[in-house]
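Handing you this structure, nothing more for now.
What you see is the complex with one protein chain gone and the rest in place.
Read from first to last, the chains carry the letters A, B and C; within each, the first residue is number 1.
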Amino acid sequence: MTIANPTNPILWTDRASASKRRNWLTRSAAAIAITFILVALLAPLLAWHQPIVCKYQGKYYFPAISDTASRLPLVGSWFQKAKPFRFPSFDARTELEPNAFALWPPVPYGPMEMVADANCAASRAHWLGTDDRGRDVLARLIHGACVSVRVGVYSMLLAGIVGIVIGGAAGFCGGAIDWMCSRLIEIMMCFPAFFLILVVMVWIGNGVTGIILVIGLTQWTSIARLVRAEFLSGRELDFVDAARSYGASGWYIALRHLLPAALAPTLVALTFGVADAILLEAGLSWLGLGVGADVATWGGMLRDAYDQIRTHPGLMTAPCAAIFISVLCCHILGEQLRRSLDPRIGFGESRS
Amino acid sequence: MTKSTHTSQETERQAPRLRISNLHVSFANRAHRWLQRNASRIHAVHGVDLSLQPGACLGLVGESGCGKSTLARAIMGLVPLDRGTVALDGSDVQCTNSRSSRQRIQMIFQHAHASMNPRMTVESIVTDPLRFDDRCRKSERTQRVAGALQLAGFDEQLRGRYPHELSGGQLQRVAIARALVLEPDVVICDEPVSALDVSAQAEILAQLKDIQQTRSLTMIFITHDLDIAAAICDRLAVMYLGRIVESGPTAEILRHPKHPYTHYLSTARNLERTGGLAQLEGEPPSPTAPPAGCAFHPRCPIRTDQCIAQTPSLASTGQPSSQHQVACHHSDRIVELQKITTTD
Amino acid sequence: MSERSAHSMFEVTDLSVRYARGEAPVLRDVSLTIDRGESIALVGDSGCGKSTLALAAIRLLPKTACIRGSIVLRGDHRAMPVDILGSDERAIERVRGRRIAMVFQDPIGSLNPVMRIEKQLAEVLRVVRGASRSTARRAALESLDRVGIADPIRVGRAYPHELSGGMAQRVALALALAGEPELLIADEPTSALDGIVQAQIVELIRETQRQTNLSLLLITHDMAIAKSLANRVCVIEANRLVDDCPIDQLTASNRHAATERLIQAAEFKRSAAITLMERTP
Partner (left out) sequence: MWHYILKRILLTIPTFVGIVLLTFLLIHQAPGSPATGSAGGFGESGVSAADHARLRAQFELDAPIIVRFGHWMKRVVCFDFGQSFADGRPVSQRIAERLVPTLTLTFAIIAIAFAIVIPVATYAATHPGQLVDKIILAACVGFYAIPPYILGMILILLVGVALNWFPFAGLTSDDFATLSTWQKFKDVISHSALIGSCFLIPLVAYLVPFVRATMLSVLKEDFVRAAHARGLSHRRVMLCHVLPNTLRPLLTVMGLIVPAVLGGSVVLEVMFSWPGMGRLLFESIHDRDYPVIMGMTVLTAMIVLGVTLVVDLLYAWADPRVRYV
C-alpha cells in the first residue's frame, strides 16, 4: 500500500458564493507574482550602484542595462561573452565627473553597498531606511527577490522534471520499475527535507546553484508520487483501454492521454512548491547556510533583523512582508490553478 | 484491402469471420498474492469457444462477474490470454499482432463517459483512432469523422463539446462513432445501454441494430438483460462463472432453454409474474473458489451426484442439425424444472 | 382524489423544490397521496425530479433547498399526523426509520464502509427499537435472516465492500425495515442490480409488503419494475406530475404522452423478444 497523496488544503469549496471575490483575489495575486518576477529580472534597473546610462570619458555606457542583460536566464551568458554593450570598468559613484550625464536607477544603491549611517529611519533618500551596516533596505529587498524567484522557479522546474520522469516511469511501467521507484521515493521522504538539505549544503558549500540543485533534488518526491498515482489510476481507466484497442502505442497513450491528466495536479503542486522553495531558501539563509553573505537575500535580511530584534524591531517588516506576500501569492495562484485545470469545472464553465 | 474482396474470397458462407477457441484468462488473486503457498488464480474465462459468421450478431448474456467483460477484453487483446486463440478470418490475431488486423475488431465500452478522455472534444475523440490508421490520409480525417458521427446519429453541431457536456445517449453515440471510424469488421459492444435511461436505451439499440444490418457488421453484444439481447441478437451464448453454459439461436433459447440457469434468467424477466414462479436462490459463487464439477450445481434444484463430480461440456441437444448447445448433464430433465416453477 | 384522501396515510400537496434560491425548480406543484398498504411507483427519466421528491418526503434535502407546499404523514391510529416539512428536527428524527424508511439506489454506498454489517444493524435496532446491547446482535442476525440472507453470521461479520450488490441491497432493506415503518421509500432499489438479483429483490419487497401491510413509494425509471410492484403509477416529466393512474388502466388509450412513451420504451425490448419468439416455430 502506498500512502494517499499529500493534499494541500482545499479552500473555498463552495463555488458559486465566492467566485467573484476569488476572481479579484486571483488577479491581484497574479499581478503581484508577475511584479515579483519582473523585479527579479530587472533588479539592476531598479536598484544598483551604477547608473542606467552615463557618459564617462566622452563615451556612453549602460552599466545597469548590461548588468541586467547578463543576468537574464538563457541569453545572459551570451551577453557576457558577446558584449553587445560597453561593459563599464569603473565605479560610477567615485569616478564619474560630478556634472557628467548619468541616469540613475530609482534606488541608486547596490544591495551590499554601505551608503549611509546604520539603522536610518525611512526617508526620501532611503525609502525603507537602512540596516545595521548602513545598507539600503529597499535595494536589498529588490535584489533579494532575484534570489527567491530564481530558487523558487528553477528548483521547482528541476523537481518537476525529475518527479514527472520518475513518477511517470513508475506509474506507467509498473512491476519492478514501479517497485524500485516507489522505494526510492519512500527513502527520500524519510529524510526531513530541511535536514537533508542542510547536510548536503555542508558538503557542497554556499551558492545559489547549489541551493537550487539541492532543493530541486529533494522536493521532487511529492511530484513523483502525484504523477505515479495519476498514471496508475489512469492506466485503469476505460479511455486508456479504448486507445489501446484502436492501436495507440504506449508512448502515445502516456504522452497524450496520461500525461495531460497528470500535468494539471503537478502544476498545482509545483505552484505550492515554489512557496516551499522560497521558504526553504530563506530558512537556510537565516541560518547563514544559504547563498552566502555576499548576496542580499530575504532570509539574510531577516537574520540581520533578528539580531537586533530588541533594538530595531522595525527592520523585520520589509523581509517579513516580502516573504509572506510571495508565499501567499503562490498559495492563491495554486488554488486557482487547481480549480481551473479540473476539466469538469474549468473548461466546461468557461466554454458554455 | 477492401470489404468486397473479402466477401468474394469467402465463397462458402461457412468460413467464420471471428473464431475464438479454447480461451482461458486468469488473474492473480490480489487478496492472496502474498505469502500464501496456494496463491490462487481467479479463472475469469474458462475454455470459451465461439465462432461468428460475417454479419452475425451474437449476444453474450450473464450476470455481472461471470466473465463476459473479461472475454471481450481478451478478444480485444487488452488482457493477456492464458491459452487459446482469437482468429479473424482464419488468421490468429495474437500471432500477426499487426496494428491493422487488431483495428478490424473495435469495442464500445460500457461506461461511455469513462471511455473518453475528459480533456478532448468529441471531434478529437473520434479523430484519435484515425492517427493509427495507416490507410487514412490526414486530409481524409475530417470527412471520415463526419461520416462516422453521422452514422452513429450524432448531432454535428455538438462536435466541439467535451464529454461532460453531453447526455448519456449522446455520449454513447460518440462511442459508437469512435468504434466505427476505423471501419472495423467486428464490433464488440460491452453493455452499451445499461447505463442509460429506458427511452435512450431503445434509441441506441435501434441505431445499433440499424448499423449492424446496413453495414453487415459482425457483432458481439454483451448484456445482462435477456430482453435487450433478444431485441438485437440472432444468436445467444449464456455465460456462468467463466464458461459458456448454453448457446444457440436466440428464439430457440428463449422458447426452450435447456440449461437450468438460462431457464431462471428468462423467468426473472417476467417481473410481474415472479410471485407465481420459484426463483433462483443465492448469489453466483465467487470465482476464487469455483464449485467442483458443474459450477451451477450449488444453486441447481435438479442436481445429482454426477453434477458435483463431473464438469459438463457444451454439447448439441436434440437433433444434431440444430445449433443449440448446452453444458448440462440433465438438459433432458429441464421439463421437471418448468413444472416445479409453475406449480409453486 | 378527494374521497381517497380520507384514508390516505401520506399526502404531498403542491410541492415545489428548488435547490438554491434563483435556480430553476426541480419539482413544480406536485401533489400525491398514498393509501395504507398501497404501492405507488413514481416513474420518469433521470433528472426529472423523482429522487428529489423521495428526499423531500423524508426531509433529507440540503438545508439550502427552497421548499414550498406541504407533506403530511397521517399514518394509522397509533400515531398523530406529522407535518414533515413543518416539524422540528427532533420530531423528524423520530419519524425517520420508525414510520418512514428509505432504501437507496447504490446499496454498497449506502452502508458505512468502515463498520461491520451487524454493528450497523445493531445500532439501528438499538436506536429505533430500543433494543438492549445484548439483544441487538441477536436481533440483527434475525433481521438478516428475514431478508433472505442464507448465512447471517458470515454476512454480519463482513464489511460492506465484501458484499455483492444484491446482498448489500438485502442488508439495506433489513436496515430500513428495522423500525417497522409504515411507508417505505425505495429510490431505484434494483437499477444497479442484475436480472436474477433484481427479481429476487422485487420479490423480497413484495413479500415484505404482504406480511406487514407496508405502503411503498417506489422510484424508478423502468416501467417494467413499476408494473411489477405498484398498484398505481405516477409519471413525472419535466419536473411536473403529468399522470397518475391505477396499474390496470395503464394500457387505456387516453394516457398522457409521457406515460405512453415510457410504456413503449419498456415494451420495445420485450416486444422484440416476443416477435422473435412468434416468428420462429
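What we mean here is this: contacts are C-beta pairs under 8 Å (C-beta built on N, C-alpha and C of every residue); 3 or more make two chains touch, one makes a residue touch a chain.
If you're wondering where the values come from, they're calculated on a predicted model, not measured in any experiment.
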Check: Which residue among C:Cys48, C:Val124 or C:Leu218 touches the omitted chain?
Finding: C:Val124
Note to self: In the whole complex, not just what's shown, which of A:Ile34, A:Leu103 or A:Ile309 touches the removed chain?
What the structure shows: A:Ile309
Notebook entry, point to check: Where the complex has a chain not shown, which of A:Cys173, A:Leu232, A:Leu263 or A:Leu328 is the residue touching it?
Noted result: A:Leu328
Notebook entry, point to check: Given the contact definition stated above, which residue among C:Arg68, C:Arg98, C:Arg206 or C:His256 touches the chain not shown here?
Noted result: C:Arg98
Next item on the list: Specify the residue from the set A:Leu196, A:Leu213, A:Leu232 or A:Leu267 that touches the hidden chain.
Entry: A:Leu196
Next item on the list: Against the chain that's been left off, what residues of chain C make contact? List them.
Entry: 55, 58, 60, 89, 93-98, 101-102, 104, 106, 109-115, 123-124, 127-128, 159, 161, 172, 175-176, 178-179
Notebook entry, point to check: If the missing chain were put back, which residues of chain A would it touch?
Noted result: 1, 3-4, 6-7, 9-14, 17-18, 183-184, 186-187, 189-196, 198-206, 275, 279, 282-283, 286-289, 302, 305-306, 309-310, 313, 316, 320, 323-324, 327-328, 331-332
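As a working rule, only the chains that are shown with their structure count from here on.
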Margin query: Touching both chain A and chain C, which chains are there?
Written below: B
Notebook entry, point to check: Counting C-beta pairs in contact, does A-B beat B-C or the other way around?
Noted result: B-C
Next item on the list: Going by C-alpha centroids, which chain is farthest from chain C? Tell me that one.
Entry: A
Item checked: Most centrally placed chain, judged by C-alpha centres -> B
Notebook entry, point to check: Taking each chain's centre as the mean position of its Cα atoms, how many Å separate chain A from chain B?
Noted result: 55
Next item on the list: Give, as an integer number of Å, the spacing between the C-alpha centres of chain C and chain B.
Entry: 33
Margin query: Under the stated contact criterion, what part of chain B meets chain C in this complex?
Written below: 63-65, 197-199, 201-202, 205-206, 224-228, 230-232, 249-252, 254-255, 264-265, 267-269, 271-272, 274-275, 279-284
Next item on the list: Enumerate the contact residues on chain C facing chain B in the complex.
Entry: 45-46, 150, 164-167, 194-200, 202-203, 206, 221-225, 227-228, 261-262, 264-266, 268-270, 272-273, 276-277, 279-280
Item checked: Interfacial residue positions of chain A with respect to chain B in the complex -> 237-239, 241-249, 252, 257, 260-261, 343-344, 347-348, 351-352
